[in-house]
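Only one protein chain is missing from this complex, and each of the others stays in its spot.
Naming follows writing order (A and B), and every chain is counted from residue 1.
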Amino acid sequence: VSDTLESLERRLRALEDERDISRLIASYGPLVDSGDPDAVAALWAVDGGYDTGDWKMSSRDDVAAMVRSEEHRGLIARGCCHFFGPPAVTVDGDEAVAICQSMLLVRRESRGYQVARAGVHLIRLQRTGHGWEIISRTARQLDGSGQADELISVGLAGEAR
Amino acid sequence: VSDTLESLERRLRALEDERDISRLIASYGPLVDSGDPDAVAALWAVDGGYDTGDWKMSSRDDVAAMVRSEEHRGLIARGCCHFFGPPAVTVDGDEAVAICQSMLLVRRESRGYQVARAGVHLIRLQRTGHGWEIISRTARQLDGSGQADELISVGLAGEAR
Partner (left out) sequence: VSDTLESLERRLRALEDERDISRLIASYGPLVDSGDPDAVAALWAVDGGYDTGDWKMSSRDDVAAMVRSEEHRGLIARGCCHFFGPPAVTVDGDEAVAICQSMLLVRRESRGYQVARAGVHLIRLQRTGHGWEIISRTARQLDGSGQADELISVGLAGEAR
């Protein structure tokens, strides 16, 4: 019986890990749209990276600075929604990789919202004593340049390391 | 062994609860877009509330009346999609809270769809003998007013009561 119990526990933990990572990813949009620099930054490791294509960050402090930036505060004041689709998550021990689609909605002056950007995010994470943290995150637009293709291929191959 | 079994069962039930709640939330959009008043209303408790910002409902009957309203039927006739992102769900015993992002797509007269609204939904639920039901649901737009910020903070703090 103990063998079976161990196997069930391992499978259950895998589902819990994926749930925790999906939740972390689902938190990013609402936190960044409400302009909470510390809560956004806490999703990253202290020396975690974030490359948006326009902006390269390489620490939790850099991520917080992005949220506090005039550019980001301008987006929030105008009305914006960083909207993410459900991620495909692959966990390998204490490391994980996830890929999801994203769009940025920005409020128009007249009415409604413009889809300003659309693309994918490749997110690498590691398990720590207090949960999962983002090691690196890379966003690329689906803009005809093909720059998102490698992220998609790597993310769905699921090589977490 | 029974201790471990009980612990595995509790963790498994937590995942099942989150799955059930995620499914309930994923059902709302398709049901409201197909104009099914009874199926939409059945997601709520008999005296459950829904505050869209423009419209305050305080019962299952009120929710059904919203779906039957001339305003909502007009949206459906034009072509609309109430699109929701993956929710972050927190279960605490027989109560739960979830937050997710949302957008409303409305078909243009010429071609394509306009993103008419974008925001977040904070959803409180309770467990009943026949599954989870919505106790209260509040939607706020991300329109620069900051009115969505408290929902986001409460929803991600995960205080289900």
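The rule is short, and it goes like this: a residue touches a chain if its C-beta (ideal position, glycine included) is under 8 Å from a C-beta of that chain, and two chains touch if they have at least 3 such contacts.
Computed from a prediction, not measured in an experiment: that's the story for all the values here.
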Residue of B:41, B:67 or B:105 touching the missing chain in the full complex: B:105
Touch criterion as defined above, residue of B:34, B:69, B:128 or B:145 at the omitted chain: B:34
Residue numbers in subunit B that touch the chain omitted from display: 1-2, 5, 8-9, 12, 15-16, 19, 22-23, 26-27, 29-31, 33-36, 39, 76-81, 83-87, 105, 107, 111-115
Residue ranges of subunit A at the interface with the undisplayed chain: 1, 4-5, 8, 11-12, 15, 18, 85-89, 99-101, 103, 114-120, 141-144, 146, 148-149, 152-153, 155-156
